[in-house]
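Missing here: one protein chain of the complex. Every other protein chain is in place.
Showing chain A:
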Amino acid sequence: MNRWLAWGVLIFGVLYFILPLYGMAEFSLSMRRGVYSFDAYTKVLTDPTFQQTFSYSVMMAVFTIIFGVLLVVPTAYWVRLKMPEARPFVEFITLLPLVIPAIVIVFGYIRLYNTSSWLPLTGSVTGTNLLLMFGYATLSLPYMYRAVDTGLRTIDVATLTEAAQSLGASWATILARIILPNVLVAVLSGAFVTFAIVIGEFTMAALLDRPAFGPYMQLLGANRAYEPAALAVIAFAITWACMGLIQLVSRFSKHTKAQR
């Protein structure tokens, strides 16, 4: 490829990516006329609604991760160990959330689990929170499952299981003390992707009417000028941190593998 063309394409692309990021950073600092200041950030960070919605979303992310790990790790382990024939089906199902738009899934939730249904989850606050967490777990399923499954591929599941069983370990012990520590890096990278997804998710939270960070950002965007830019910078920093942590833990895992 022509060297000048290559540089041209790259510089064009980099400009396209840098300018919006620069634009939002600049805008977020320009609340005070004429000088750069952190006013927009102070405004946002001291807003009680920000604190409430942000901690709500962090809590939801944590619960989603715990639930996702409890659901995915045993399943992926079981498929590898006992049911390789079920693999194509399980993989297909875990890819479905990428095919069916989130708005359609949550539409189904609202109609299926409303107050007059057999499982009236939307009838109470706890129930709706639970439903939202299930929704988030569904959204993150493709990423979580593939991360864990890739992690399981690098260890000898059958041998580890037999060794543990011959020492008298129960299934719960095997999963919690043998399998999970061995795929911890994979679980962590799945967890960070889940965190990044949940923290900014808008559609499900808005339609289930929960006070999450995504709908708060949207509401602020419709009513304010500078604060949304500050929120965008914060959200970008969170995404960057999550992806950075994934790189960090996977580098850490390569290191431990090399020592073996």
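Here is the rule we go by: a contact is a pair of C-beta atoms (placed from the backbone, for glycine too) under 8 Å apart; a residue touches a chain by one contact, two chains touch by 3 or more; residues count from 1.
In the analysis below, contacts and distances are computed from a predicted model.
Tell me the UniProt name of the left-out chain, picking from "histidine kinase", "Cytochrome c biogenesis protein", "ABC transporter permease" or "Aldehyde dehydrogenase family protein".
"ABC transporter permease"
Which listed residue (A:R111, A:R153 or A:R177) would be found touching the missing chain in the intact complex?
Residue touching the absent chain, from the options given: A:R111.
Kindly state which of the options A:I65, A:L152, A:V183 or A:A232 is in contact with the chain not pictured.
Per the contact definition at the top, the residue touching the missing chain is A:A232.
For the full complex, which residue in A:V58, A:L71 or A:L180 touches the chain that was left out?
Considering the complete complex, A:L71 is the one touching the chain left out.
Using the document's contact rule, name the residues of chain A that touch the chain not shown here.
Considering the whole complex, chain A reaches the absent chain at 1-3, 5-7, 9-10, 12-13, 16-17, 19-24, 26-28, 71-72, 74-75, 78-79, 82-83, 86, 90, 93, 95-112, 134-135, 137-138, 141, 193, 196-197, 200-203, 207, 214, 217-218, 221-222, 225, 228-229, 231-232, 235-236, 239-240, 242-243, 246-247.
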